[in-house]
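I have a structure I would like to understand better, so I am pasting it below and will then ask my questions one at a time.
All protein chains but one are shown in place.
And now, chain A:
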């Protein structure tokens, strides 16, 4: 009987890929374990092995096809003597991906796969860049890479170190091509020794270099948090201003998809609590680029929290030779008068989706992307809330000691008379991240929950 071969998910967050090369032709015998194709994900080119045995009956997707969704039939395997064309015809259309980003997974039933993965775009704005600036489309991944490369070109003391940043081209491909361009002196592969290389990076920064320390994910930075806080953040103060520590600690933070409790945690509130650190957590590619360049130039330790699910998302980025975004300036990514939704990082995607849902009910949300958590743009929140009189905060992290708690306390102290409803903090649930797909979905904050919270504070 003919068997469909489906486009495989080759990483936890893969939604689609490129069928780079077929290694079996129609009519070739296929044994279990044979490599039948090379598939390019946004992170790497992977070999795809056959599971079943048979004859390659028909190749359904041509070599070089991009954007092949996970679970799309790509070939038909037949038995000896069987005719591929006689086999039941596979559905021509791509099936919706199953390994999609959690926030996109089935929130709006009935929408097509393509629409579901569409990235909510913040409205193009100035004054981050001048009116009429030429724009280019980039993924967050490319934006981060470009920012680092530009700063390495600009300043000889900037170097990057971390696990798999060089020869492997980055576990998430953020540093792809940097080794070839800058060499081993400035792109330093480390062994798996988080506390060791975080300490070495910090020491190098105390001596005047500008290290970018990549953590493969921020979950592993817990091994190194002593150096981030006790060594990097506090030394300037303890030395009476003598020993600055210009260092960037960066890497993906927060939940990816289906990787369980130890690999899915948002540390924004932890680092934002520490005087001496600066904390950036961008949503869009433009912010990722502009904030990364600012982080590298900053004379203080900066925690740069990225997001694996956002790495492959595309945004418009200004095509400027030296584009930076200052810390401490929030961005109003959507304007409205009925409620203020404050978020950062991937929370902004959820907030924008919620705003779209609310629009159908006639509720117009002001959506503020904080972009940096330390410094925090209190003025932007305050001026919006004074206008809307209602506020909902959105983040992926745990509910106790959340950034939203801090904002709601700040608003109570500084805008009590302006509030027409209590501030609601939408967060991830108070549980370690579960593995099961349905449980994981419920552990994360969703646009529907945000919309419900907004309806509560607007009494609708």
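FYI, a residue touches a chain if its C-beta (ideal position, glycine included) is under 8 Å from a C-beta of that chain, and two chains touch if they have at least 3 such contacts; residues count from 1.
The rule we apply is simple: contacts and distances are computed from a predicted model.
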| item | value |
| --- | --- |
| Listed names "ABC transporter permease", "Pyruvate dehydrogenase E1 component subunit alpha", "ATP phosphoribosyltransferase regulatory subunit" or "Aspartyl/glutamyl-tRNA(Asn/Gln) amidotransferase subunit B", with the criterion being the UniProt name of the chain not displayed | "Pyruvate dehydrogenase E1 component subunit alpha" |
| Among A:56, A:236 or A:346, residue touching the chain not depicted | A:236 |
| Residue among A:199, A:260 or A:434 that touches the chain left out of view | A:199 |
| Hidden partner chain, residues of chain A it touches | 126-130, 159, 185, 188, 190-191, 193, 195-209, 226-227, 230-231, 235-244, 246, 275-276, 278, 294, 297-300, 320-324, 326-327 |
